[in-house]
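All protein chains but one are shown at their positions in the complex.
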Amino acid sequence: MAEMTPEEIKAQKPYLDWSLTEHEYDYICDHLLHRLPNYTETGLFSVMWSEHCSYKKSKPVLKLFPNKNDRVLQGPGEGAGIIDIGDGQAVVFKAESHNHPSAVEPYEGAATGVGGILRDIFSMGARPIASLDSLHFGEIDRPRTKYLINEVVAGIGGYGNCMGIPTIAGEMTFDNCYTGNCLVNAMSVGLMEQKDMQKGRASGVGNAVIYVGAKTGRDGIHGATFASADFADDKATQRSAVQVGNPFMEKLLMEACLELTHDHHDWLVGIQDMGAAGIVSSSCEMASKADSGMELNLDMVPQREPGMSAYEIMLSESQERMLLCVKKGHEDDVIKLFKEYELEAVVIGRVTAGHQYVLYHHGEKVTDIPVSSLTDDVLEEPSAEQMPARIKTAKDANVPEISDVNQALKQILAQPTIASKQMFTQTYDSQVRTSTVVGPGSDAGVLRVRGTKKGLAMTTDGNGRFVYLDPKIGGKRAVAEACANMISSGALPLGMTDCLNYGDPNDPEIYWELHQSVSGMAQACEIFDTPVISGNVSLYNENNGEAIYGTPMVGMVGLIKDLKHVIPSFVQKAGSLVYLVGLPTEDDYAGSEIQKMLTKTISGRLHDFDLVKTNQMMKTLLNAMEQGLVESSHDLSEGGLGVALAETCFNTNLGLKLDLDLTKAQLFSETPGRFVVTVPKNKQAQFEKMLAQDAVLIGEVTADGCLEADLTDGHLQVDVLEAQKIWEEAIPCLMKSKD
Amino acid sequence: MVDVRIFVTYKESVFDPQGETIKNAIHSLGHDEVENVKVGKFFEVTIDSEKKDLETAVKEISEELLVNFNLETYRFEILGGEA
């Protein structure tokens, strides 16, 4: 099939199918090129100007995030962000969404999501040390959802296990809004020596552009635009949008790249992952960041299939590929190094003087455009915003009516969002590399840093329900919850990454949600001093016109100064004192699990909370932990105090005897910024002096395996083993049932 | 060039949990007539029969690499190819 001529493109507008608007096309012709782009060039523009690559819609909002402090060594704009953790070491992390590919082909979609984020980490010169995920599905009530869950989980495990990177933490929630558009967000954390830091840039006229890794096939062409277009459409161009992963090849690629960056950085100018939009995005971004020109000969690109056009070669999203810029004269050294790992490395071009991006194919010049026209000249799209009526008119949520509090607790423990996820997490290797101090099922995963006393805590958090009810407060809560996970493990929050998952931003109400939630998150980040060092935006998460709840996922990493003070989330011994620490419990039922369980709805007005006070309280609690005053700590989230109390007793044979100045309903209130903490009796005075009014003594740990609490309007008494059995069996039972 | 198809399956006595699971799924679709399902591996190999005797090549490849005789057995079909 012959490619369209520039004139035919102008007349027939094929770019509309590739998500480039007519306005953008005209702007490119009239203001950037002063001529009509050819077929290949039009393809390059459409993919580089997609939301996925350009962030044209979300950029004005993303500017709200703080991204600097004393510790930040690399903020957004590279493969991943980097934070100083002392001793010349740094932690590197980023999260990325793979929602659309996973909805189409869940195993490969999830697997390649993990593969892509790992490449972002090792392209920075860091060795990946842990993977995390944040998964949101529909209710487990239909075969399709069960299929998606099983396949996504298998894909994450299949890739991560083979790579030998432990999956140590994550979250999984279930709500109807995700039934037609599940969310699959993957996060990777790496560790590096600061001296090994790499950047994705191509500079120095005459230096080589080297392609390494898997061959290029026709897979995933227009994946980036696919991720930025409405999902209900089933266009022919989206046919091949999902790529197939090869974790074995990626393992070799990782080892080879790490050897290159660690032992031979004098050969290397820059390195970047070929992710979304493949060769075009990696190469032009590398040239753009260094303000260089670049010339590539596409005939040199290793190809898996015959007869690929320039357009297909440039846009392919074949996995397990990297692009290097190597100093002239060291090409053969690099090729030899990769050959040792049985990987192909090929010089495909050179850095040139000037600022043009030039491509040759079959001896013909098929592209000649300014580098910046692809990367910097993208038209930012101002978006209309409007507050949804449901928020304007929201009233306080009703206080749930609970007759039998024991029954209510047992029932809430069986809700899928709260119930044990062990059935899934035990299919992930959480221990490989033997550094996992705390694995899945805790407030945060914790890894030791070999050769030091330090530990790294990490977590993912996203609660769409709160964002749906009030995006600004919901955004604040997402960051506060992640910080609480860090503190509860004994770690100082260092910084965060995010995946912003929303519906169609052209809907003014959705754009308003995006804007408001980011501004809430940004405000919390300022106060908690957790800069946003990397991230990703996934828009158009819709199915048949129904948008998901806006779901910003927060991925956070914290530093434990001395692993001696890593805090378990389970009670440790009978006789210890139990405290409720943090903000006073109020009637916070809007968007709570108890509301959903009893009324099947998510509604009501969300209450704001004091970030400054929350931050001070958390830092004081951390201080008490670092002084050895705290034995265990569990932060309160979905299901409130009731669920946290039960969880903190599981697998311990211990129980609690408490006297609570709370009602039965308040046992399930979800006021943010709270912890249930146990303290040895001999540390009581010291602890109470430090925490002062932030901690309320509520009882004692007992040896009888019974969870017992006096409430102002009733009495809770539940056998811990019985509760644990309900919590453990709920999801396996739902997954097995025949509907 | 000759195309050869090699089929590797579990020996009769070896329990095949994948086959069992698939059989149950088939039953749940209402196909009670299905008695048994065996899952195996299928290889399509293109061989230059001028370089080596075809059957010898297939046997060697299968028995050295493709098959684990503790568990598995194999059979093959020689398809027509270009002469």
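Each chain gets a letter, A and B, in the order it is written, and its residues are counted from 1.
Here is the rule we go by: a contact is a pair of C-beta atoms (placed from the backbone, for glycine too) under 8 Å apart; a residue touches a chain by one contact, two chains touch by 3 or more.
Heads up, the rule we're going with is that contacts and distances are computed from a predicted model.
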UniProt lists the protein of the undisplayed chain, choosing from "Phosphoribosylformylglycinamidine synthase subunit PurQ", "Tripartite tricarboxylate transporter TctB family protein", "Propanediol/glycerol family dehydratase medium subunit" or "NADH-quinone oxidoreductase subunit A", as "Phosphoribosylformylglycinamidine synthase subunit PurQ"
Which of A:Lys251, A:Lys327, A:Lys561 or A:Lys657 touches the missing chain? It is A:Lys251
Touch assignment to the omitted chain, from A:Phe122, A:Phe137 or A:Tyr428, lands on A:Tyr428
Where chain A meets the chain that is not shown, the residues are 154, 157-158, 161-164, 246-249, 251-252, 341-342, 426-437, 448, 450, 563
It is residues of chain B that touch the chain not shown, namely 13-15, 17-18, 21, 65-66, 68, 70-71
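Going forward, only the chains that are shown with their structure count from here on.
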Whole-Å distance, C-alpha centre of chain A to that of chain B, is 42
